[in-house]
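Of the protein chains in this complex, all but one are displayed in their positions.
What follows is chain A.
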């Protein structure tokens, strides 16, 4: 249609003429799309690389034999399997088609460096096992040195050796968790890499592995089988399966590799990519506001042009169409550039990861159609969606507007807006508060939070006038006339000021939400430990995820012997299936539990549990309908089922979990024995410092677990949160940066619009410095408005969510506002505003006075 052609021609020529105006929009879309595409490409690449890695590593294994039952809990998706009897090997080796078979013993073993610090354990597991002689069956291959032959000799993966500065011939300690003196005789690689990502591996002799990692000799985690050439994995697996007793299964090496991949990396990768996607979503959401604003301003500035077009006979649709085509072209170009940027980001990270000690498997970038088309579509849709309202407004331009004086778009603070916003806001706050206080309906709160967010956006223009008036007061005082002029400029178009600030507001709101949430989480931990912990020091091996080995249960009796110590009690882990669901058990001496831990209200007795006594948290007992004296059936990984009697109920369960059994009850079902936490309380009159030193001396003989005072223990527990928060901040920086681009862009457009005013000001004596200061202060005021709004919004939302979470979970969740961090967020917001105004201010100051006053 010729009508459309006209629209296209108009929009293209307008784009060419006003390239600069769209720089901000292009940057916002570009950054968002680049982040999104980068995430997808990196996720695909990592996945493919790991896939490759596991394929290579497990290519020699055709069949894996293991116990068929795995007990999984909410914290452990891999699950616990009973070891298999190595006696089965004899029958397997005789099976036709089998070339070789070996036991694969695997357990937890953390190496210590020369200073006695644990290596690895920050997420990925710390694995110890037997060094399998058959090269094909061993996932690791020897890179240097030799295989372990004598007891105490080990091969370690090269990554952990580098990390701990360990060399062949060095002697160190391996926590299994009993400390074992080991001598490194070889270094291993995993499919050619220094390791399987950050997983640490220690290979020992079979006898050592059986001794330290298995409850008794003759057991192995799995049996690995290699077939003769010409035998398919399926054939071999079927043949082997026929030899196995009940409760033991055989799966193909391929399936095992996939499972290992799934367990080891898929979850991590899934989490990682989801996190990145969420943050690119936030960035693009923020970008939407900046883009919308740009188009709104451009359309307003072009009122006369559009009116002329209308007067000359362009239809509404043509004017609307030309704006939309502009948006589409901008979106397409920016997104295309963003894709290139995204691939660049992925390539950069691939190069960067190894440099920071994360062995990123080598491999070409995997660029799938999806990871290109999705960001492209999102970029274009974001652009079109943001431009829709301004385009409609452009279409509505009255032909007569061409004749009127070109006035700046003004006021958006209509009564209906104020009313809508207030109703939405009140409804949202109501829902959020109801959800938060009314017993923790997180969904209700989330819905309320969403409404509050919308209300903030709607109310922005209404609030911006009074906010800028209030925020401008200090600027007027500090900067006199420049401050006052800046304030008037910011007040000119409340709608524009609000829209500009909204992008930053959302960014800051998310930042403060996470900040408050993290500080609440820390406060919760603090409270938890304070409420639960009756001892003076805690002994543990820090680590999270699957990391950390725990330490030897044999340390507890020695600590109890110390003259300083009043009581010491270790907590270990067990697992069983209760009522069909996997559950973590705390294994300890229940009789002494109350001497080192506050358990709140307690009913029944913790004495004489024997091998069938069970203590249950009140919350769990209520869920299951148990009382003291009730019977509960526990099914263990070894297939044994045993009926336990509920002997005691306790109120606070943060450190003990929901179930407590005795060591004696757990002993027959355990694989590796380990203590995760030991609480020690000192005798009256013993100073914490000297007591701590005494316990530390004992700890040295047990692989050096950390001995920490209560405060230190809390700090360590919370350090994970700080680490996560840092990551979140880094990711949110993008959203905040895009918001700042938006402010800079709005100001640039405003400067352009006010050319004549600026010329006038300069001619009647405004110095360049004053002019710059004026533009910068406008920027600061907009930023301050957005920041304050964001802090209020983020603060309220985090309160509502934390309170709702508190109501919903069985354990109390504290709400804590971190004043220092929030002040920093506020300052950063304002300083960022100053930076955002820098370039527009410089550009404005460079204006030629004569040309400015001669415009039109």
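Everything that follows uses one rule, which is that a contact is a pair of C-beta atoms (placed from the backbone, for glycine too) under 8 Å apart; a residue touches a chain by one contact, two chains touch by 3 or more; residues count from 1.
By definition in this document, contacts and distances are computed from a predicted model.
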Missing subunit (named according to UniProt) among the choices "3-oxoacyl-[acyl-carrier-protein] reductase", "1,2-phenylacetyl-CoA epoxidase subunit A", "ABC transporter ATP-binding protein" or "NADH-quinone oxidoreductase subunit M": "ABC transporter ATP-binding protein"
Touch criterion as defined above, residue of A:189, A:386, A:489 or A:720 at the omitted chain: A:489
Contact partner of the left-out chain, one of A:271, A:351, A:398 or A:481: A:481
Contact with the hidden chain (one of A:92, A:372, A:761 or A:832): A:761
Missing-chain contacts mapped onto chain A: 407-408, 480-481, 484-485, 488-489, 491-492, 756-757, 760-770, 849-850, 853
